[in-house]
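Provided herewith is a single structure, encoded as structure tokens, for subsequent inquiry.
One protein chain omitted, others in place.
Chain naming follows the written order as A, B and C, and within any one chain the residues start at number 1.
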Amino acid sequence: MEQEEQASRILENVPGASLAYKLVDFIDGWSRKYSIWPIHLVTGCCSPEFMQVSGVRFDMERLGVLPFASVRQCDCIMVVGIVSRKMADRVKYLYEQMGEPKYVVAVGACPTGKGPFYDSYSIVAIDEYVPVDVYIPGCPPRPEAIIHGMMELQDKIVKERRLGKIE
Amino acid sequence: MIYTNIALGTASRTGQTLAGIMAWMIEFLTVNSKPILQVLVLPGLAFTLVFALVAVWFERKFLARAMLRVGPYYCGGRAGVLQVFADFIKLFLKEMIIPDSVNWLFFALMPIMVSFVPGLALILIPFDANWVLWDIGSLGLPMFLAIMGIAPLMPIFAGWVSNNKYSFIGAWRVAYMYISGEIPIVICAAAVAIMAGSFNLVKIVEAQSNMIFAIPQFIGFIVFFIGVLIESERTPFDLPVAETELVFGWRTEFSGILFGFTMMAEYVMLQAWSLLFITLYLGGYSGPIIMGNVIGSHIFWLLAKFCAVVVFVILLRCVFPRPRMDQMLKIGWSYLTPLALLNLFIVLGLKMWGVF
Amino acid sequence: MPEPKIESEIMRISWGPQHPMSGQTRILLDTDGEKVHKIIADIGYTHRGIEKVLENRTLIGGIIPIERMNMVDSSNIGIGYVTACDKTYGLEVPERAQWIRSLICEMGRINSHLYAFGLQAEATAYFPAVFLWTTIDREVLLDLFEELTGARWSYNHFLPGGVFKDFPEGFEAKILEAVQYLRRRFKDYWNAMIENPMFEMRCDNVAILEPKDAIRLGATGPVLRGSGIPIDMRKEEPYAAYNSLDWEVITEDACDIMARTKVRFHEIGQSLNMMEQIAKEIPEGETRARFSPFSRAPEGEHITRVENSRGEMSIHMWTDGTTNPYRVKIMPPSLRNMYVFERLAELSEIVVADIPVVVNSIDPWYLDSDR
Partner (left out) sequence: MSNLSDFISSFEENYGKLVESVEIFEETRASIIAKRGSYIEIAEILRDEYGFVIPIAGGAIDYPEENRMEMNYYLDSPDSDFIVIYRVHLARDDLVLPTMTTVWEAMSFHERETKEMFGIDFEGHENMVALLLPPDWKGGYPLRKDFKGEGVE
């Protein structure tokens, strides 16, 4: 944590530092907030809902959320639908291949807590494998709920601790 | 002067030629250095960057309209104007992953070269009689085609260096497509040069003053436009970056700002090719003079035609599905090349009987 | 002169679960350049063990998991399970409930075929136009579903013995209005997809499946009917109200991708006609037979066969007198079609660029085949 003390020392005594820091922090939060690129991975039975949300009526791209094909350019995994044991390993591989500011959104009751298949032998909740940022309830969740979940993620990104920020 | 001493020091026959090149480079930098405005703003850096940003925003909004939906909306004002800045800043701040099984220097260099080399060809486009950044007179057209001949090598190396099966197939497709797209373009450009009587782009534009070349060489006009689509990887010919088959083609492995460069490269290539297309067929910068200011109206007309061509190219993305690789090559070889030759013979015929 | 042996090096590509066109499964392709020699389907990524889950649910409680087997077409699966329960309990479903069941099944079938067109358009990069038009057309149907059953996807509207709720008043007019709108839209789809020369270039005589091979490999649904064999469970074993509605089985005999797409198109035409008939001539009567949901299921063994949008889905249910079924064996159509897809590389010439179009012409639903 010496990075923290170093940052706080600079912020106090260097005259314009805190103002510059606030500006950079604002721009960083604003740009990540409005350009979340989820990955093209539908793991379960909510996939038609994911298509309707990126479709015409409930347009996810209004918030800047554009599904991308390759894992390197994405910074958000939307775990859409149930996650079986075999699929959970794949989600873990993808999580490790992604660039650093990465987020996970669990869409639906199944990745959150196994949903209607609570007693099945091959189903896991996703937070045993990857840290999850936003949980969206519903089976399948309504498109408005998915968009509300993405907005929750946007608020979380803005309030995130970055660059050793001191409260 | 240091360089010339080293060159003279070798004093072998290659030393003379080396000295010759050095002398020529120094002479080039000092004698015809253009005013800063031309270098930085118009055919230079600012034009490419602004066009890349505006084109990315316009394409996303235009495609959204074609899909009957709204497109980026909340970011910046009510039309998602700042959406592209948000994307590029985020890409800038993102972690740049370089896989360990990859030659990291070559891997980091390639996306920059992919967007830089087509940008080189922009400096040959005439915005006005003497508003040409690299004024090499009658070498204009062949130099443009030479630079644009090198440009496709960069995606091939980028796909090859990222050591990923999908990008390997993407790079391999880039090679096939460019060969089948390059030859019709060069033949049609030759036909235009024959009709204009010179390779100098400014003379070509002046030769079109009474009638733009699109009318007498209509076949060449169509073939060149399809060639532009093939060269700049625009749908319906975006096979190297076929999103649904090869994840992202040769751009799969790049992350962070490297991917930002490859996004920009797509638009720089489109910019260079459509500007040449306008200069050769749509009469370049010539157009009715507005309010007496000659240079201003020339620039205005060139940019207006440029916007029209780019909008039409983006419109095609909503209308056409993508052909398969072998069908794409069949189009290139068995339709475009014979048509280009036919156009060449028609132009020779017109030239022989003195119609033009 | 012996044919020169071209030294070719096979490259195995993994078309993993994370791929724009792969859905929830992994396909391994042995390719030499662009030509595909062998396709290996590695399914099971969404295996939820539905057959085990159904064993510790009551007969009426089993509707929830089984409708999640194929979310896009949950009505055509729910009808199979509910008809099985009717047979087990020996219930006599009133006429009006049968007609409402047929309506929901046909709307689900249109919904599912729209999904197939959308993915097929996305496979040929026709993304902006057709793929997103299907989402706005599906919303029209989803609004009808929401009004009738309260849910957008898994309706749970079927109950052993009938239907949960009758039509809200003024619902028939809404159905007719939606049918007019969809008929106009499908003319656009026909012009945009089938008449499009580029789309024909991608789909004509690609991945040809001969009738003999289709039968041998166990194809079913539009894949089988695309090769000219008129097998449709709604005609073979009429359930719900299909024997009192007039429609006919669609077949095309070109055996390629375009034929399968055309079969889906004309089937939607038939479904729209059926919806219109139901809206006009639905008989009066109550919609549910008397039945207590927690009564013990009589001992027995029944097979019900139902026409899902992707093919024939059968359920073999054993009951042993307790409230839970002893064993439910589900025979999904997508498992049979996946085997056809695996063997297709040997039957006809397929290149890497064809794989998305071929997969979506067969249109397997991976959650369906994984159960």
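Points to keep in mind about this one:
As a convention for this text, contacts are C-beta pairs under 8 Å (C-beta built on N, C-alpha and C of every residue); 3 or more make two chains touch, one makes a residue touch a chain.
Everything numeric in this text was worked out from a predicted model, so none of it was measured.
By the touch rule given at the top, the unshown chain touches A, C in the complete complex.
Listed residues C:Ile100, C:Leu159 or C:Ile229: the one in touch with the omitted chain is C:Ile229. Residues 43-44, 47, 49, 51-52, 215-218, 229, 231, 236-237, 301-303, 305, 312, 314, 316, 318, 327, 329, 331, 335-336, 338-339, 343, 370-371 of subunit C touch the missing chain (whole complex, contact as defined above).
Although one chain is not displayed, subunit A still touches it through residues 84-86, 89, 121-122.
Just so it is clear, only the chains that are shown with their structure count from here on.
Each chain gets one centre point, the mean of its Cα atoms, and the points for subunit A and subunit C are 32 Å apart. Inter-chain spacing, taken between the CA centroids of subunit B and subunit C, is 46 Å. Distance from the subunit A centre to the subunit B centre is 37 Å, each centre being the mean of its Cα atoms. Annotation for subunit B: residues 67-69, 243, 247 touch two or more other chains. Annotation for subunit C: residues 19-20, 132-133, 136 touch two or more other chains. Those residues of subunit A that touch subunit B in the shared complex are 27-28, 30-35, 55-56, 59, 61-64, 66, 69-70, 72-73, 75, 97, 99-101. For subunit C in complex with subunit B, the touching residues are 11, 13, 19-21, 34, 121-129, 132-133, 136, 196, 198-199, 201-202, 351-356. In the complex of the two chains, the subunit B residues touching subunit C come out as 63, 66-69, 165-166, 169, 235-236, 238-239, 242-247, 317-327.
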